[in-house]
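Other chains of the complex are left out, but the ones given are in their true place.
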Amino acid sequence: MIQVGIVGGTGYTGVELLRLLANHPEATPSVITSRSEDGLRVDELYPNLRGHLDLAFSKPDVKRLSECDLVFFATPHGVAMEMAPELIAAGTKVVDLSADFRLQDTEQFKQWYGMEHSCPDLLKEAAYGLPELNRAAITGSNIVAVPGCYPTAVQLGFAPLLAHDLVDTSRLIADAKSGVSGAGRQGKIDNLLCETTESMKAYAVPGHRHLPEIVQGLERISEHSVGLTFVPHLTPMIRGIHATLYSTLTQSPESLQELFEQRYANEPFVDVMPTGSHPQTRSVKGSNHCRISVHQPQNQDVVVVLSVIDNLVKGAAGQAVQNMNILCGLEETCGLTQVALMP
Amino acid sequence: MIQVGIVGGTGYTGVELLRLLANHPEATPSVITSRSEDGLRVDELYPNLRGHLDLAFSKPDVKRLSECDLVFFATPHGVAMEMAPELIAAGTKVVDLSADFRLQDTEQFKQWYGMEHSCPDLLKEAAYGLPELNRAAITGSNIVAVPGCYPTAVQLGFAPLLAHDLVDTSRLIADAKSGVSGAGRQGKIDNLLCETTESMKAYAVPGHRHLPEIVQGLERISEHSVGLTFVPHLTPMIRGIHATLYSTLTQSPESLQELFEQRYANEPFVDVMPTGSHPQTRSVKGSNHCRISVHQPQNQDVVVVLSVIDNLVKGAAGQAVQNMNILCGLEETCGLTQVALMP
């Protein structure tokens, strides 16, 4: 049984990790840290775990964490890069759900996250944990940066088009809609039910931190530089991301549908839906799937890709477990076979 | 007191008309028709009207309707064009909330709505009822086609850019998100709470009936032909449309913010929000306002316009009353000063 530590277990990605690990046949959480909740039973904060997990939060302690086979960071940015070097040195693998190891350009990191990167050497070793696009690098690594939720949905949606050089990469548009859980579990007025339900709004139109991460990812796939307009929206629901992706064809492929189906034919967590489909976020609620459909409205040259994930699963905790499975030599789908909750 | 008739009063636009008319100081509903609910008191179907309206549904009867000063049609397409000619002949004004008089091209009407237009002559006299873009024509008309909900939000958002010939009209994108009330009050599984809440989906990506209406409207404003990709989304809320509009600048204006502010400076129902704003649909819930903000992310050449309305008010019943006010020589804001319900 793989012994797992979780740093920062009080947020939504933390409890989602625990939900998935509670049913994982090969891994078990042995340490969960939280400065603020030290000593509290985890299932007191999250009663859904009553009967499933007999563990209390403890203060973060690198020594104790380094006894784990693998440590997840479900922390705000800035924490993982402080603790990861010591853990890696001790032979513990690291799967970081925060932003610390996502951007390879430390200048960009500083610009968007407002702090210097504290371990640029380790950053170079970190694999970008989007298995469908980067499986080989993950396999050989000890530290993985789990992609952001928006970047997961957007990159999986654009990848087949960019890999085949089919669209004008200078004018990509990603209009993305996220549930409120993406904003985390903090006592902010903006995320109250009364401020968010029965309403829709765009936010961060001038610039969102996931923008440079998406561009970095898309430029790895494409041979061209990428110009992306990215507009995230807050949607009145708990979970789910719906990315609506627009690009302009520069050549006419035989069949976009086949192109997408072939690209993801062997991917257990990417489902290309039949021609004409409109995937719903609820079809992946609680599951690690990304469902995609591709349209070419009125046979014009604009391609519309619809890509949905559960932001807390494929967009965070599920993808983290998927990376853990790869790092630990398990079946990639191990513990991730749950069916989405519908209705 | 203006005597008003409503044909098809059982749907959501019908009850919304009644809500607005109940507080209108110059107009009062005297006939409300419904074939299926003939004889039923209106407030039995809509208990929010108890104490506000002492009226029962009756069978549609052109003679009785023609005694009204003005008749609203809140019916599926195909009904208004059958009854309107007789009413107009009798001197009764018509405000049609359905699609019958929106598209001037009868071929397009047939293509998108699956029926021949039965009164193309009257169609030519019909004014397109978007007062902010077409006030003069409405003023002199006897019959008005109230725009669709999506077309209202999209046209008001794009209009300043197109009127000044600032953007490439061949590649406009309108990514629109609507509450479920836009789908009407019918017993369809797709619109159950259990099928729609906690989920987001695009729909009708291959082609939505509002597409030709929007293109017709944008081409009236622009000097160029318009290529539009329009993707509507079903959002888990009752009311509200959020249109996110993308276009590419072909020249650099001094200030997009000023351009928008000047365009709508004298419009009581269009609110250009301050620079950097992100309008929320709840800020117009129950009100006849359209709130707009304009962004130019990272100072690139893509303009992002955010435009929100309440689909049942500015997108339907409120705009219908606004047109009635114009047709009847009342103050345009008469009966439409309600503040949005927030929270």
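We call the chains A and B, going by the order they appear; numbering starts again at 1 in every chain.
The rule is simple: a contact is a pair of C-beta atoms (placed from the backbone, for glycine too) under 8 Å apart; a residue touches a chain by one contact, two chains touch by 3 or more.
In this text the structure is predicted, and so the values were computed from the model without any measurement.
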Subunit number of the complete homomer, 2 shown here: 4
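We take it that only the chains that are shown with their structure count from here on.
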Rounded Å distance between subunit A and subunit B, as computed from the means of their C-alpha atoms: 39
Contacting residues of subunit A [partner subunit B, same complex]: 171, 173, 175, 177, 194-195, 197-203, 205-207, 227, 229-231, 233, 235-240, 242, 244, 246, 248, 276, 278-282, 285, 295, 297-298, 300, 302, 304, 306, 308, 343
